[in-house]
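As structure tokens, the structure follows; a few thoughts come after it.
Omission of a single protein chain aside, the complex is shown with its protein chains in their original locations.
Moving on to chain A:
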Amino acid sequence: MVCEMETDQIEEMDVEVLSSMWPEDVGTEADKQFNVEKPAGDLDTLKEVTIEETPTIADLTRLPDLLNSTHQGTSQLTNLVKQWEYMQDNAVRLLREELKNLNRQREEAEAKELKIIEDYKFESNEPENLPVLDETSDLFRKFRQKKRDALVDSKKIEIDEEFDTVAYWKQKALSLEKMLKASTERERRLVEKLHESLKTMESHAAPVQELTQNLKRAEGFLHFILQNAPIVMGHQDKDLRYLFIYNKYPSLREQDILGKTDVEIFHGGGVKESEDFKREVLEKGKASKREITFTTDLFGSKTFLIYVEPVYNKAGEKIGINYMGMEVTDQVVKREKMAKLREDNAVRKAMESELNKTIHITEETMRAKQMLATMSHEIRSPLSGVVGMAEILSTTKLDKEQRQLLNVMISSGDLVLQLINDILDLSKVESGVMKLEATKFRPREVVKHVLQTAAASLKKSLTLEGNITDDVPIEVVGDVLRIRQILTNLISNAIKFTHDGHVGIKLQVISEPSFASDNSLNADAEVDNNLTETSVWIRCDIYDTGIGIPENALPCLFKKYMQASADHARKYGGTGLGLAICKQLVELMGGQLTVTSRVNEGSTFTFILPYKVATSDDYSDDQDEFSDMTDHQSEPDDTTEGYFQFKPLLGSIYSNGGPVIGNGFLPHKVMLTTSPIKLINGFVADPSNNTGQSEIVQVENGGYVDETKLETSSGHCPESAHQYENGNGRCFSKESESCSSSQASSEGGTLEMESELTVSSQREEEKAETNLKESSKPKILLVEDNKINIMVAKSMMKQLGHTMDIANNGVEAINAINRSSYDLVLMDVCMPVLDGLKATRLIRSYEESGNWNAAIEAGVDKEILENEQVCVRSTNRLPIIAMTANTLAESSEECYANGMDSFISKPVTLQKLRECLQQYLH
């Protein structure tokens, strides 16, 4: 490295002839910093200089060797010699010039002398005893010439005396003396001149000093450059043993390094690499740079930029390498950081665009869903009209073919309706609009009803069974509508894919499943419910012995519009939405829906849901329809019965014949699920009682019959009769819960026409009343004082297909109820004049006593009421739904306590209204 620097210097500056020369101030530390061997002075100029300048400097046995043996060294020496020679030449030239001058002067003098001699020939024999200094020197000759000149002159002047007389000699002596003086003077001047000349010669003739100065400058320069350079420089021989090293920040003493290789000195990462790199350079003979990260015990993890060049001797053989290293750890870290930042940036950008894409897609999807939901809604209203009209049409006199066509029309319409309902359900769940209701219900009843329903529409020889373990509570709290929907869906699914064997539902209590603990939905559901019951987890298995589901189809089973295979879709039909809805509903309620299946052996769908256990003391009769029904259940064991079975009744089904045959069972289901009116139809169509005439009797008996006891027209169910009466006017099923049930209702309608008697049944009366004579709508009264709320509620009702009468306070409400009969009252709690709670109490009192005395006592306009008193109303319990701004438990209990059936929390939403109507308008 040093050598390289030197050659550079030479090349660039040409005058700065350098030897290895180190800054003075580092000299004292030379032992540490210059790990160079001590000088052993056999090197001419270099040695002199080095010793002179820095006696402590390390060096230089090896270095001189190197300098001698390498090209760089040689060229440097050559340069030095050249410059010295040049200066010598200069001195010689000057001397020669001087000599020339002197010679010329001498020649002139001699020429003069000759002339004088020629002029005065007689003087030629003059004795030569005059003082003569030197004959060899040209100068002296000159002196003599001058002296002679002077002599000649003086002779010439003093010739007037007689030759060889005393005066003559005296005179001659005097003149000679004068000449001598002049000569001495000249001599002195010449000597001076000579001295001067010598001096100038001396100044030119000191090459060593000149060199020394140059070297000093070079050294100063090097010192200036190198003193703070954070670099390591070194020279290694062929075996990569250090011969020389300079390190600004030394961590090892020279004796630890010199004569050793990297590998011998250091241990750790990068050492081997650097060694290999050096060797590579040595082999290739080409200087190169590389960045190497060292991880050594000595100085930790550091990155060095290393430059290595091969060194050749004069013969062109490689004798080692020079290397220079600079620590670039910080730079590398920064660079890596930059790279990482850039990379992160790129990644972030990619993610961003990905996100944007996702957002875009999501937005599109949302829009599409919204669109689908809107369209579905739009389609449903007219379609309901079409199906409804078709149903009415089916009650008229038609021939067989017309009826057949109509049946197809109605069932297709129902299918579309079902599909649309499914879509709306799905979008409701997905958009989070769907709210769950917490109502008390009896799981045994629900299972039984679902099975009965299914059995009624059964067209195959399947056994349906229900099995509920004893530990399942008699009553639990949950969203019974949704649970029924799930059960019905799964059961009809199971039946669809099962050709023989059995299908069943099994209910059992299980401990809290693992997924429940982190299920926030569940927690929400619990918060919603202000009751203080303990929670219970019930596992419900719906099993069948059907065709099963291949394993590869399981993952997409719960996806929308997916069926196990296209073949299935063709063969079995269906929308492919059922399971997706079930799954979403179950999850919405904080549960889990799973499936296990074996091809050709059957499938089991299992859903696990949390329920609140209702305590018996806060039992009241304003529960949902099912508990309502069971309230009046005459069979005490029915509430705890844990096993139901519905056996196929094939024979009777096919005995009927005709286009209606296949649907022979349907009405049963309708009767059991929704309204007692349809129950009548059910009996009408019941194949076991297919003589129409007997129906009325059964209706009168209120025949509410299990399929198991179907053969006996059991009349031990007064509750149905009761309901039948109550059901008056509010039995038109608005939205059937499942495809089959709505289908059933339509089929029921068809069947009705089979016998004249059915036409005269209650349902027919109702239909005639509601559909044909008056408006088919149920009558709803809204009691509310806030104009804005009225406007909103009215508009919502309109969208749900209803109109409402309005009363502005409790008194107006009582008057309105007195005037005409309503199917449902929506009652604001907080109103001027007479608030909702009081009004409800008065209405209930009227229902019980048949008079408005309580109301009159309370100050409601006597006359009006008394006038109307004439028409004694039936003791129907009018459903009154509170609308309250306070959703606290206290308030809802207050509502119940005052005789309200349920409450809607304000602000009223479409969803709440719809659910309320579904529950209370049949």
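One rule holds for everything that comes next: a residue touches a chain if its C-beta (ideal position, glycine included) is under 8 Å from a C-beta of that chain, and two chains touch if they have at least 3 such contacts; residues count from 1.
Convention: contacts and distances are computed from a predicted model.
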Per UniProt record, name of the chain withheld from view ["Exocyst subunit Exo70 family protein", "Histidine-containing phosphotransfer protein", "AP-1 complex subunit gamma" or "Chromatin accessibility complex protein 1"]: "Histidine-containing phosphotransfer protein"
Of A:His267, A:Lys314, A:Arg367 or A:His499, the one touching the omitted chain in the full complex: A:Arg367
Which of A:Ser197, A:Asn313 or A:Thr909 contacts the chain that the document leaves out: A:Thr909
Contact residue for the chain not shown (choose from A:Thr165, A:Gln255 or A:Gln799): A:Gln799
From A:Asn786, A:Ser821, A:Asn851 or A:Asn876, residue that would touch the chain that is not displayed: A:Asn786
Touch residues of chain A, complete complex, unshown partner: 363, 366-367, 369-371, 374, 427, 431-433, 785-789, 791-792, 795-796, 798-799, 830, 832, 885, 906-910
